[in-house]
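Working notes, structure below.
With one protein chain held back, the other chains of the complex are shown just where they sit.
Letters A, B and C mark the chains as written, and numbering starts fresh at 1 in each.
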Amino acid sequence: MLYPMRQSDFFFCAVAAASGLLLLSALDAGLRARAAAPVIAQRSALVAALDLTDLALFTEARYTRHPSQADLHSAFQDHPMALEHFPTGSLVPAPIPGRPLP
Amino acid sequence: MLLSPAVLALNGVSFTVTLMLVLAAGFALQVVRHWDLTSGSERQLELERRTYLIATLVTWSFAAAVVSLLLFVYNAEQMATQFVGAMCATGVLNAHPLGWPTLFLKILIFFAGAAWLMLNRLDNQAPDYPLVRVKYWLLLGFLPLAALEAGVQLGYFLGLDPDVITSCCGSLFTADGDGVAATVAALDPGWSLAAMYGLGLSVLGLGTVHGWRARRGASGVGFALSGALAFAAALAAIVSCVALYVYEHPHHHCPFCILKGGHGFIGYWLYLPLFTATALSLGVGLISGWGHIPSLTAAVQADGQRFTAAALALFALFYGVATYAILTSNLTMTGVWW
Amino acid sequence: MIELRDVKKVFNQGRGNALWAVRGVTLDLEPRQVTVFTGPSGSGKTTLLSMIGALSRPTSGRISLDGTLLSNLPERFMTQVRRRTFGFVFQRFNLIRGLTVLENVMLPAYPLAPDYGDLRRRARALLAQFGMDAKADDKVEWLSGGEAQRAAICRALINAPLILIADEPTANLDSARSRELIGLLGELQDLGKTVLVASHDPLVFESARVSRVVELRDGLLAEDA
Partner (left out) sequence: MRQFLRRQRYLIDYSLSALARRPGKHLALLLVYTLVVFLLASVMLFTQSLRREAALVLAQSPEIILQRQIAGRHDLMPAEYLDRIGRIRGVSAKYGRLWGYFYDPAVRANYTLMVPPPGSPAHGEPAPGDIVIGAGIARTRGLEVGDYLSLRSARGEPFAFRVAALLPHSTELVSTDLMLLGADDFRRFFAFPADRFTDIVLQVRNPREVRKVAEKLSLALPDTRPILREEILRTYDAVFGWRQGLVFVLMGGMVLAFVIFAWDRAAGLSGEERREIGILKSIGWETGDVLRMKFWEGAILSLTAFFLGYLLAYAHVFYLSAALFEPVLKGWAVLYPDFRPIPFVDGIQVATLFFFTVFPYTVATIVPIWRTAVTDPDAVMR
């Protein structure tokens, strides 16, 4: 028997469409990651050629520019009571007492 | 460690689940104390309505616990990069003595929750709710388990120290180590396979017999017991033998790496049927004992048969997949081991 | 056959404002008849009807339906009995606004989950039987009082109940519509349904189609009071 679409049919269509989009986003992620392989290779090559150690995301201070090279007390070297004042510095984890620095 | 989002989520979920169960248990306690089905009073009506809330809370707690079990394993897999020497989830679980207990508690909660929900479903089919006290006392027993799991997990994540050198599956599950995991790995693959298939046959056989006799109110305890044994034997066989066939590597004993895409996600095909089938068989054992209550007899028979059939199908699927993994593997161990 | 034995109902039990709505009713109701409960407002007829219809439980006393005890069933099982045995027509129609007439009629069958095509056909057939097929796809808030009442009757009948319960069904209808409604209830009796009506409308309880009138007063049968 023919009857108009039920609300649940709309729901299933919407879920199917959204899942399709989600799948598409996963596909897109895979394709773009593959397409980005040469870029990653270039970056890796530069890192290898210049012995780089860090990402150039936060260039304001040495412990934010090179977190792996700076010890995490750098922020307090100038004065033991110095307040951290670089915005990104606040995102670097604080050293945990009793644990050796990385 | 605590500030990684997945860890935050895991701890958040465990504590929320505990809280929900505390709420449920509080209501359950009132129900147990004041339940009187013959009374038409408003309080009795209120208590009956509470049972819906309790069941909902437990159902959602159970659902959350299942997802958190998966997330826990994924998370361990992902954190492997943060530990020296850990190359997969096994290493991360080894990094602290509470790692494995957390996992085992999560599995225990899964089984306990599934069995309780099956009992609840059974009880809801009889107009006189004959098991109301039994099931709520059991619920009170379930609560400490959840609380313990939340505490142990928190202790595990607080205690995780990324600088500790951990042993990964490569070294842990080799035969010359010590501890439970190594003992399991050192099991003779021939024997463990034999145990898996032997107990598999017994659970399939007992299940078939139980499915046949459930109509006459037979006890399902034997089936449940054989299900539990088959579960243990299957896990042991996965670690000591089946995983090796999947990895096609004679010394890689990890039970988690088979969940990865590189192995066709075969781990899901093994674990999902195995866990569900075991939970069902345990539930069958729990509910089969109530057939003597007149209002439950029919429900025990119907549910018992249905769950037994489902458990049998899933056990069969598990053994099928395991056999498939062994037969299609390029690894040949027959000449080497037996 | 519905049997009531010393049925009592108290609201707000144990509190200062406790109210005895029904104070001990013993009554046998014959099947396939139109029975009208009458009495002034506050006499307990609606409360009694809601207990018979398994919408609520008596505080004490027993109600049984064809020998099965209803009164001490938990709500879950009362609902199961109710949705297969009773159909309700309410004073204010109680149709759900925003849904079409057809959807409203189908609503009681949702939890029973019949085949969708079957259910639609059944609902349309019922609407046709009551001359409502043209309105099937209209929203219920566009209906007139009489149309709404018929839609409510269709809804009450969708699960093919044996017993139809109507609470003050003529309260919102004019006399012509009321007479029409009584006719409809009579037709249902001819179809083999038991019809229970609560009403203090003389049009209803003086009608020739009514087989029995039960008068209530202060929560008791008038003959006992």
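Observations on the model:
Everything below uses one rule, namely that a residue touches a chain if its C-beta (ideal position, glycine included) is under 8 Å from a C-beta of that chain, and two chains touch if they have at least 3 such contacts.
All figures in this text were calculated on a predicted structure; none of them were measured in a lab.
For the omitted chain, the shown partners it touches in the full complex are A, B, C.
Seen from chain B, the chain kept out of the figure touches residues 2-10, 12-13, 16, 20, 49, 52-53, 56-57, 60, 64, 67-68, 70-71, 74-75, 77-78, 81-82, 84, 162. Residues of chain C that touch the chain left out of view are 46, 49-50, 55-56, 75-76, 79-80, 82-83, 88, 90-91, 94-99, 103, 107-108, 110-116, 155-156, 159, 167.
The chain not displayed touches chain A at residues 6-8, 10-11, 14-15, 18, 21-22, 25-26, 28-29, 32-33, 36, 38-40, 42-62, 64-65, 67-71, 73, 77, 86-88, 91-93, 102.
Simple rule for what comes next: only the chains that are shown with their structure count from here on.
For the pair chain B and chain C, the distance between mean C-alpha positions equals 49 Å.
Mean C-alpha positions place chain A and chain C at a centre distance of 64 Å. Averaged C-alpha coordinates give centres for chain A and chain B that are 35 Å from one another. In chain A, there is no position where the chain touches two or more neighbouring chains simultaneously. Interface of chain B with chain C (complex): residues 37-38, 40-42, 45, 48-49, 124, 127, 129. Put simply, chain A touches chain C in their complex at residues 1, 3, 6.
Of all residues in chain C, only 116-117, 120-121 touch chain A in the complex they form.
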